[in-house]
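Missing here is one protein chain; the remaining ones are kept as they sit in the complex.
Order as written gives the chain letters A, B and C; numbering starts at 1 within each chain.
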Amino acid sequence: MSFQNPVFIPGPTNMPEVLRKAIDMPTLDHRSPLFAEILHPALEGVRKVLKTETAKVFIFPASGTGGWETALTNTLSPGDKVLAARNGMFSQRWIDMCRRHGLEVEVVEARWGEGIPAARYEEILTADKGHSIKAVLATHNETATGVRSDIAAVRRAMDRAKHPALLFVDGVSSIASMDFRMDEWGVDIAVTGSQKGFMLPAGLAILGFSGKAMRAGEMAALPRTFFDIRDMEKSYAANGYPYTPAVGLMNGLKLSTQMLLSEGLDNVFARHHRIAEGVRRAVDAWGLKLCAISPDLFSDTVSAIRTPDGFNATDVVSHAAKKYGVAFGTGLGEVAGKVFRIGHLGSLTDVLTLSGIATAEMVMADLGLPIRLGSGVAAAQDYYRNESKSKKAAA
Amino acid sequence: MSFQNPVFIPGPTNMPEVLRKAIDMPTLDHRSPLFAEILHPALEGVRKVLKTETAKVFIFPASGTGGWETALTNTLSPGDKVLAARNGMFSQRWIDMCRRHGLEVEVVEARWGEGIPAARYEEILTADKGHSIKAVLATHNETATGVRSDIAAVRRAMDRAKHPALLFVDGVSSIASMDFRMDEWGVDIAVTGSQKGFMLPAGLAILGFSGKAMRAGEMAALPRTFFDIRDMEKSYAANGYPYTPAVGLMNGLKLSTQMLLSEGLDNVFARHHRIAEGVRRAVDAWGLKLCAISPDLFSDTVSAIRTPDGFNATDVVSHAAKKYGVAFGTGLGEVAGKVFRIGHLGSLTDVLTLSGIATAEMVMADLGLPIRLGSGVAAAQDYYRNESKSKKAAA
Amino acid sequence: MSFQNPVFIPGPTNMPEVLRKAIDMPTLDHRSPLFAEILHPALEGVRKVLKTETAKVFIFPASGTGGWETALTNTLSPGDKVLAARNGMFSQRWIDMCRRHGLEVEVVEARWGEGIPAARYEEILTADKGHSIKAVLATHNETATGVRSDIAAVRRAMDRAKHPALLFVDGVSSIASMDFRMDEWGVDIAVTGSQKGFMLPAGLAILGFSGKAMRAGEMAALPRTFFDIRDMEKSYAANGYPYTPAVGLMNGLKLSTQMLLSEGLDNVFARHHRIAEGVRRAVDAWGLKLCAISPDLFSDTVSAIRTPDGFNATDVVSHAAKKYGVAFGTGLGEVAGKVFRIGHLGSLTDVLTLSGIATAEMVMADLGLPIRLGSGVAAAQDYYRNESKSKKAAA
Partner (left out) sequence: MSFQNPVFIPGPTNMPEVLRKAIDMPTLDHRSPLFAEILHPALEGVRKVLKTETAKVFIFPASGTGGWETALTNTLSPGDKVLAARNGMFSQRWIDMCRRHGLEVEVVEARWGEGIPAARYEEILTADKGHSIKAVLATHNETATGVRSDIAAVRRAMDRAKHPALLFVDGVSSIASMDFRMDEWGVDIAVTGSQKGFMLPAGLAILGFSGKAMRAGEMAALPRTFFDIRDMEKSYAANGYPYTPAVGLMNGLKLSTQMLLSEGLDNVFARHHRIAEGVRRAVDAWGLKLCAISPDLFSDTVSAIRTPDGFNATDVVSHAAKKYGVAFGTGLGEVAGKVFRIGHLGSLTDVLTLSGIATAEMVMADLGLPIRLGSGVAAAQDYYRNESKSKKAAA
């Protein structure tokens, strides 16, 4: 018999009932005025979650990868140069995409577990007197390593270098879960998806474009149709969509942003921090280390946990799935086999998180790691019960 | 923001997705042949779960209480005498119902936490030479105290007394979760509901009537219409229902019995036992005692946990709900304030159960009880991981 | 492949999406404060729909039949006398129930198709100088014949006879669809169910009790437990329920009353009248007659349509189901084979009603009745398009 445990993957997240019901709509004519009542509140809600007053929001029926492609193809031309750091699987994939689209990439290598080296960005940008670099790429939260980089520092580096490049930020696994300030940080394109902080199924690429990014589009020569933001812009103005939209998902996004804003973004971020910190206390109690090399880099949406040398971390994930019906994340790329990941974003409670921690303990014990059962749980319990003084966790 | 933790009340239980979807049907004409395709498999599925070859099954749009009333009014007449033990809130309510329907009740008092005193039953029945006692009432699982009584022993007592009374068993919180053998134990009426082992919402009273119980109905003078099994019997034979049925719930029941039988009843019972035993290991690790006075009485569907003198056990329940968004059960009647209850029946996994145990620990610690965080969790983890050698828990 | 046509039975009705979603809740602890947030708004919403300031509302997990039993057993004693008219299957069933509960019934026979003969009631009540009649029963809308009786006239008859009997009204297929004025008409007990005007699945018996009916309960000697309103009253006061409630359905009822009251009861009634009148125009265009013998009796929730002599009206229903996948209602009791019924209550639009009318035409043509295809549809279209000047039908 199959019963449903929560998932502990770094997205898609567990979904609240109300969002599932908002998505599961009967068919609605997307060319009728009813669609406008979904489209505009969804766009407006995303805008507020991005903390921007002026950016234009675009929603595509695609994934976060499609969102990246939207960013590149709507602003750049073949042969254009971009600056990017490689500190994990998702930043690596973005670099790969740039190359497949004929862009030149200046890659800054970083250890997997480190953040974006803003100082190195500054050097390179300062040296780029001719402003051949058109865009700076930054992965806000490296889902593969559980590392949150400092986007404000990247912006400061660009400003100190007085460099006019655009700043593109992959916020797929940070936006709506951790603080993100599009305007304050001078982000030109923010990219995210429906299946992380918005607690929806995969299926929407969500982007914000600054005025500067919109203007860059006028010159962009990379071919695009499906991902063309100008078609979107024109259609939105007429309460429509350039092709058939994913109406149910957009209705879910409308409600999701209402829920997030009504809880208050600061409360949402605090909730993610509290839940994440409980996981980290457990990891510490187990005597293990995170992949992220220092506390300022710890992600509040996913923890990548290093296992001892000689142990295959991927076994944790397959054993947990097979024996306990619980999904964790494997290590990817360079850290494959070295880490397993606990996703702790989206729709989750302290209480459910404890079940994930408890499962990880059983799994590691089953696999022969010297973990004392209950040790991580106790550390997390101690933290949660002191942090949840009021009814935060319950509501 | 409200996210959904599992409930740990002794019913209604957590519900599997597939059952919720089976219930949530569009309207179907209950006078059409489509209804027969729901009715008969549901009746037949229940029959198998009751482990009876010959009993007639009846399904009413009501609750377990309605099921009890069905048992009484279809077999007895005003002034008839019944024998009943009072060892908890639910047996007490049944006694109360008998009296409200003008029956005379010979009550055997038992301590709350004890099972049905079969020996005392035997004495009384043996003494009842004139067979004035028409029915013997037995609560299989006292939901209030977490006590499972021995129905086979009650039957043996009746047989040894050579007494022809009917045997009515309240299996509301046992059937479909713990072994129940209608034919083997000579049960004349079995009563249960949809919201426990069947993992459905409340709304169906489910009964099995032996041939002897059916025959008793011919003389029964207690008034009844809504709960008349003869109307049901006649209607079922014509693929119909005497009034408007709860079609969706019955469709859920059809699927629920298919799931239970396909898992195998023995596996279902073993799963409940394993999950329950983990809870009991935790209780033991906490240094607390169950309300049930001896291991042979321990219920596999609900544990009533005694808290220290001077402590109000009800605070556990209200604090857990308010601070952690988790529902436990309070003590009822004589054990109000003395116990809190953890329900562990229906749709539940080892993993989710650990979150309930972990929550109880935090709550008790918050309220000042000398509980070591993680201690109960560790005891349960140790048990679960050794008992779930294969993919039992996961599937 | 099975696709879903709307049903045209006189209940359960087609259900709005939002109500289905409100019912399909995850398990909630019915002993927690969360339940009060469902219970009280549901009770209060029903009170407003009944148009009463003072009556107490009770909601049982049962059907309308259970509602009738609640009315009888909470106010009467064995041997009490009641006055009732028999003008259809449902009034006949109520009479039958009275007798099975040991009540004496003074039956006023009426032709099936007529309303309650208020003048005859007046004669009998006037003649009952000793006030041996304790309750007057009235079926507001005879679902079997499509006849709406005049409850105000029944009240006037009682008043003119200066008779103190209680007035019980079966409003199962009228309340929430046609005007019902509990206080103004002096109704002592109003009985209805969830599956008609409230547009929910079957599973709730819904009652209003006047102060006088509540007082009568103090003397009522008919046995009852499941249907005891005093247990309900006590539990409601403590934000609880005497046994496990059907929480999801009650949540649906809460939302249903909000929808009805927000649309405005007068608009709800007008909508039902408009849709019903379209069906009647179609019947007229077909050259057929309703079972109801005069326009003042025409029900706005169901039309029973007489077919020519020698034709088995039940064939319409089975043929429609088999060939077209559409459910109509058969004739019951005395009018079995003589009428078929089109239910037009609850969640329905002009547009969907036309599909039912069109189907009936095809069916009758298939079965050899001299019906001109499109004739009834045209009559209904003509009516609907003129009555739906604004966006009434759409919304």
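What to note about this one:
In this section, a residue touches a chain if its C-beta (ideal position, glycine included) is under 8 Å from a C-beta of that chain, and two chains touch if they have at least 3 such contacts.
Keep in mind that this is a model prediction, so the values were computed, not measured.
Across C:D96, C:E109, C:D159 or C:E263, the single residue that touches the chain missing here is C:E263.
For the chain missing from the display, the contacting residue among C:D159, C:E184, C:D296 or C:D382 is C:D382, taking the whole complex into account. The set of chain A residues touching the chain not shown comprises 4, 7, 9, 11-15, 20, 23-24, 26-33, 61-66, 68-69, 78, 96-97, 100-102, 193, 195, 201-203, 222-228, 242-249, 321, 327, 329-330. Residue positions on chain B in contact with the hidden chain: 17, 21, 25-26, in rising order. For chain C, the residues touching the absent chain in the complete assembly are 1-5, 14, 16-17, 259, 262-263, 268, 271, 321-326, 347-352, 354-355, 358-359, 361-362, 365-366, 372-375, 377-379, 381-382, 384-385, 388, 390-391, 393-395.
The criterion applied here is as follows: only the chains that are shown with their structure count from here on.
In this assembly, A is the chain whose CA centroid lies farthest from the centroid of chain B. For the pair chain B and chain C, the fraction of shared interface numbers is greater than half, so the two copies use mostly the same residues to meet. Superposition on CA atoms relates chain A and chain B by a rotation of 180 degrees, given as a multiple of 5.
In terms of their C-alpha centroids, the spacing between chain A and chain C amounts to 54 Å.
Centre-to-centre, using mean CA coordinates, chain A is 46 Å away from chain B.
In chain C, the residues that touch at least two other chains are 24, 26.
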